[in-house]
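Shown here: the complex without one of its protein chains, the others still in place.
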Amino acid sequence: MKRTRFFILIATFLVLAFILAACGGEEEPETIEVEVTRIVEVPVEAEAEMLDIQQNVIDRGRVVCGSRTDLAGFGYLDDAGRNIGFDIDFCRAVAAAVLGDPEAVEFVPLTAAERGPALQTGEIDVLSRNVTWTSSREAQWGNFTNVMFYDGQGFMVPVASGITTLEELDGATVCVTSGTTTETNLADAFRQRGLDFTPVVFEDTATVYSTYESGGCDATTSDKSQLASIQSGFADPDAHMVLDITISEEPLTPATPSGDDNWNDIVTLVSYVLINAEQLGVGQGNLDEMLNSDDIKIRRMLGVEGEFGQADLGLDADFAVDVLRAVGNYGEMYDRYLGPNGLAFTLPRGPNELWTKGGLIYAPPLK
Amino acid sequence: MESITPEVLRPIRTLGPIAWLRRNLFNNWYNVVLTFIVLGVIYKVLIGLINFLLQANWDPVTTRPVLYLVGQYPAEELWRIGLAVFIISFLFGISWGNWGDLVQTFAYLIIAGSAAAAFIPSTIISVSWPVRIFFLVNITLVFVGRAVGRSRFGKPRTILILWLISLPIVIILIYGFAQSEFMPVVLTTLWGGLMVNLLLAAIGIAASFPVGVILALGRRSSLPVLRWFCIGFIEIVRGVPLITILFMASIILPLFLPGDIRIDRLIRALIGITMFSAAYMAENIRGGLQAIPLGQYDAAKAIGLNSTLTTLLIILPQAIRLVIPAIVGQFIALFKDTTLVLIVGLLEILGVGKAILGGNPQWVTSQTEVYLFVAAAFWVFTFSLSRSSRHLEKALGVGER
Partner (left out) sequence: MKQREGRIPILTYQGIPLWRDDRVIKGVVQVVSAIIVVGFLYFFISNILTAAENRGLALGFDFLSEAAGFPIGESVFIQYDPSMSFGQAFAVGLLNTLKVSLIGVVFATLVGIIVGVARLSTNWLLRSIAGVYIEIVRNVPLLVLLFFIFFGVFQQLPDVQNSFAIGDLIFLNQRGVYMAWYLTTGSTVTWAIILAAAFILAMIAFVILGSYQVRTGRSTYPGWIALGILIGLPIIGWFILPEQPLNLDLPVLGKFNFVGGLTLTTQFTALLIGLIFYTGAFIAEIVRAGIQAVSKGQVEAAKSIGLKPMQSLRLVIFPQALRVVIPPLISQYLNLTKNSSLAIAIGYPDMFAVGRIMINQAGRAVPVFIMIMVTYLLLSLTYSVILNLYNRRIAFVER
């Protein structure tokens, strides 16, 4: 008896589930109807409902930043358990800009699967977790800001294998992280060339690379920055090499929840300040002397004279000083973790060099 | 208390070592074969293990002991966790003095653990002097507690109440107060390590108990709506893996809430764990309810109790007493299952290990060491728990009906 009842209950659950799905999925006309009613109510409700992340952040006293804890160089923990890394410093920069305190950040470690929903639900204010900016993510997840790191997907193989091209990897076993663009890029690249491969897919990066190093796969693929970081940690780094192939573009970009343009502008502006500061030669070290600089661009950026839209966004005139004092300029952030004496590993700047030096890093002027 | 059983009276025969071997290992041809096969296997495993231990690199474990224990909890607030440890150790001491066998294993565990932390050579793990003294004080507290437990202050009911209020006190200690200079709030995103495993399991069981009781009663209720709901909830939750429930709590639940309501991530995991645990708790308690003889209901009716009072005063207390060992078993299972919050991104002890391995490429090949360490940590706790559970079963006389 009880089982039959239970079965009926399951059936109801199923029906409910599908009704729910049908409502959301197919019946376009209904959605439009709902929208019409909303438009009528806009004048009263829209203002009350307006998402104001900046105000939330100020009330809360901290920026909630979606991050990670397990990727050397970008988001990891130091010996004392403090969050550090290139992505982490960006969050600190945002906190410095809005609250004047780079420590006023709550880091929420997110798995790859949680990134999208965390943005969609507004659980986090900024997503700075090594996320590739893609059009579908822009459409589904939230709004991206400004590319902070140009990466591309590459392959690492043991030197002894003698492999230099993708074609030679036909039939190989390839280790890859799941739930990322890496996974689909890999499939696309091989399919396009009519090559065959066996994927070995793991949730977390450490597993991927330890499997690779111990010989569990013939090659591993990821963003080249990651490959470099991992290679540096191997027992014998010279036994492995990153192939001179890039199968995709990976613009790693911080993102904000959709529905708050002002907040998105603020986060974007922080990245512009970081880049402009490097271009103008202003950094953590020379900040105090630069406050007395004669260069009008520098004076404007540091809020000594003139304006470049800070007030309109609700930021202090001299927020750039707080940002630069906290994390330094773009180049200093990069060098801190990835430079020649970086905390994590050494990665030549390559495309992440300023445009003036032949790279891709370029920011609109602060005016 | 001690009754003389025939076994006690039976003369104890002592066997010589050779006779013992013959009787227990070589009494017939296939036992001889088995003995040699087992010896071979043991030899192989031991050699493998020793080889591994000799060349193992324990740096990923030994360089960050605090991370494994409490996660990113700020160093200047660590004294609060120390205080919480003191409270728990003291309570275990009192319970040890009063209940004896039941918590003895735990008392030993605390003493051994503290002693290990207090005397470990700095070459292995660098422990500062204040911390060493802290652990020595902790050991003393266990013994002080034991003395108190044996004195006239130690009454089982008082101890039970102390335990019940200790959980909220510990949580408040760890979380802190808003706008307090002395004990500022420590955000749950900074909680981690073994502390989170223990908290999740303890709060999960405590919270799932009332829910489980309600569900169990609801399932036996004569009200169809209530009963169907309870059956549906219990069976659905029991029919799916815990990680899907955790996944629901971490990713799906926020989507189902209005935009302005945000639930803390740890709380969300806790909601998932409580839901999961409550369904199993309900089934355990239902088992206890079913074991109550019908005469108890009749007797309660005869002295004029209505159905609510009968349930509350007569049936439930007996049923719960019956299922305490089952609940301890569930607690063990739940404690082990707390490792799954790793998959929803919380930094519990296994998550800390993963973070350390991921953030330090030089240790990418030392994964086994980390997992072995975590396994050992869990084993110590769950083994002590199951030992206590066995004593508990005996003390309650549950198995003897």
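We call the chains A and B, going by the order they appear; numbering starts again at 1 in every chain.
By our rule, a residue touches a chain if its C-beta (ideal position, glycine included) is under 8 Å from a C-beta of that chain, and two chains touch if they have at least 3 such contacts.
Treat the numbers as computed from the prediction; the structure is a model and nothing was measured.
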Chains on display which the left-out chain touches in the complete complex: A, B
Among B:Pro210, B:Pro241 or B:Pro317, the residue in touch with the chain that has been omitted: B:Pro241
Touching residue (missing chain; options B:Asn98, B:Ser114, B:Gln330 or B:Gln367): B:Gln367
Sole contact to the chain not displayed, among B:Ala107, B:Val142 or B:Ile343: B:Ile343
Where the missing chain touches chain A, by residue: 3, 6-7, 10, 13-14, 16-17, 20-26, 31, 34-35, 112-113, 116-117, 120-121, 136-137, 139-141, 171-173, 176, 178-180, 183-184, 186-188, 191, 197-203, 207, 210-211, 214-218, 258-259
Hidden partner interface residues of chain B, rising order: 24-25, 27, 31, 34-35, 38-39, 41-42, 52, 222-226, 229, 236, 238-244, 247-248, 251-252, 255-259, 332, 336-337, 339-340, 342-343, 350, 367-368, 371-372, 374-375, 378-379, 382-383, 386
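FYI, only the chains that are shown with their structure count from here on.
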Chain A and chain B, separation of their C-alpha mean positions in angstrom: 38
Interface residues, chain A side, partner chain B - complex: 2, 5-6, 9-10, 13, 51, 69-72, 76-77, 79-83, 106-111, 113-114, 117-118, 120-123, 203-207, 209-210, 213-214, 229-235, 345
Partner chain A, residues of chain B touching it in the complex: 63-64, 66-67, 71-72, 75, 187, 189, 228, 231-232, 235-236, 250-251, 254-255, 257, 259, 262, 265, 343-347, 351, 354-365, 367
